[in-house]
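Let me begin by presenting the structure, written as structure tokens, before commenting on it.
Subset of chains shown; positions unchanged.
Every chain is named by a letter (A and B) in the order it is written, and numbering of its residues begins at 1.
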Amino acid sequence: MGQKLRVTVWNEFRHEKESERIRSVYPQGIHTAIGEGLGADVEVAYATLDDPEHGLSEERLNSTDVLIWWGHKAHDQVQDAIVDRVQQRVLQGMGLIVLHSGHFSKVFKRLMGTGCDLKWREADEKERIWVVAPNHPIVEGIGEYIELPEEEMYGEHFDIPAPDELVMVSWFEGGEVFRSGCTFHRGQGKIFYFRPGHEAYPTYYNEQIRRVIRNAAYWAAPTTREYPTYGNHKPLETIKAKG
Amino acid sequence: MGQKLRVTVWNEFRHEKESERIRSVYPQGIHTAIGEGLGADVEVAYATLDDPEHGLSEERLNSTDVLIWWGHKAHDQVQDAIVDRVQQRVLQGMGLIVLHSGHFSKVFKRLMGTGCDLKWREADEKERIWVVAPNHPIVEGIGEYIELPEEEMYGEHFDIPAPDELVMVSWFEGGEVFRSGCTFHRGQGKIFYFRPGHEAYPTYYNEQIRRVIRNAAYWAAPTTREYPTYGNHKPLETIKAKG
């Protein structure tokens, strides 16, 4: 890749405005913490729900290699036209990283085709994210597990299609498991769902979590080749006349 | 299974009404040919686009184990409310077999999350459908390949998620290949996409094709168990107080 990877971090950005407690964790917004974790080699842009077109204009998306999505309480305020646009860009090759409560975003549900529901609980409990696909580039530099002292619980069944690759599985103190790191291929695009990141905890400052997201951004970068042709197609070989 | 498998065959049923040529191939409609191929052990019902609610009332879907879908020229006339209903029933466990041009149906695109586009050509050309997953129950009793003397061509790239199981791959006389038999798991439901069946050819009278569809109907039958619970979930273990 001759130039820098261009990542746009999208954040709903409501919790941080509305709750002093959340703002104390992420004073500049979750998106900023995520963006800073990507490191200096990545060209980062930000977009939020309350921006015009939710910050996701055609121009912005066309100059985005990988889109990171964090949303939670206002999924229904994302306009369908923007959902269509993001879906089309993914199918045309833009990478997509969906974080935590983004499992219920319109964008993710649209691309999965399923309900994307799950069990959840807010109980300040311990999460241990185990690597089950140790050779995957998304876990480069990551140990056998990542331990988070306090997180929201997400539990199975997680109503997604079987992931193309299951990279990580979470253990929760309260007794559940969860498929926490999942890849999906859709059209020309690559999608990574990564579970951790409840707004009340400083998860996106964790160096291992940041490493996974950074790895995933590089993994999800578009593959450069001509877009496939569809529709009526002339034969490449002579077809015998029948009759 | 103590009782008969209940299959509803849905057909757009427009080609047969509008074209004498197509009617000569399927005088009672494509749905009838498909339904007759399912054999006496299956309880078959029919539904078509021009029926009230497209023949897919809540009652009908609730008493359907597996829905077979054939549509082509009027995909856009299927009401979104019925698409929602079918999607929900699949996610709750109803099997779905999508045939041929059904690849572009709203129902299939909704469940796949992708464009579902492909290359195509009508040239009366030979298709040879090779089995690549020889131990799959969907190919029970099927030889190494099924040869169809004349079919419409569908060619790659087929814009679907990678199938959970790739069962059959087609060779076409004009030079293309196609992933012709694909399974997908979505929610509690099982989906099988099967390529052959252009309206102008007597494909659904072919005994091997009928055998595949019959096998697929049994394979796609609902798994009987309690529906998973979602949402807020009490801990199963004691969570240590922090702080």
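Here is the rule we go by: a contact is a pair of C-beta atoms (placed from the backbone, for glycine too) under 8 Å apart; a residue touches a chain by one contact, two chains touch by 3 or more.
What you are looking at is a predicted structure, and each value in this text was computed from that prediction instead of being measured.
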item: Subunit count for the whole complex, all chains sharing one sequence, 2 displayed; value: 4
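Definition applied: only the chains that are shown with their structure count from here on.
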item: Between subunit B and subunit A, distance of the C-alpha-averaged centres to the nearest whole Å; value: 30
item: Touching residues on subunit A, where the partner in the complex is subunit B; value: 87, 91, 110-115, 117-121, 123-126, 149-150, 153, 155-157, 159, 161-162, 164, 173-176, 184-187, 228-237, 239-240, 242
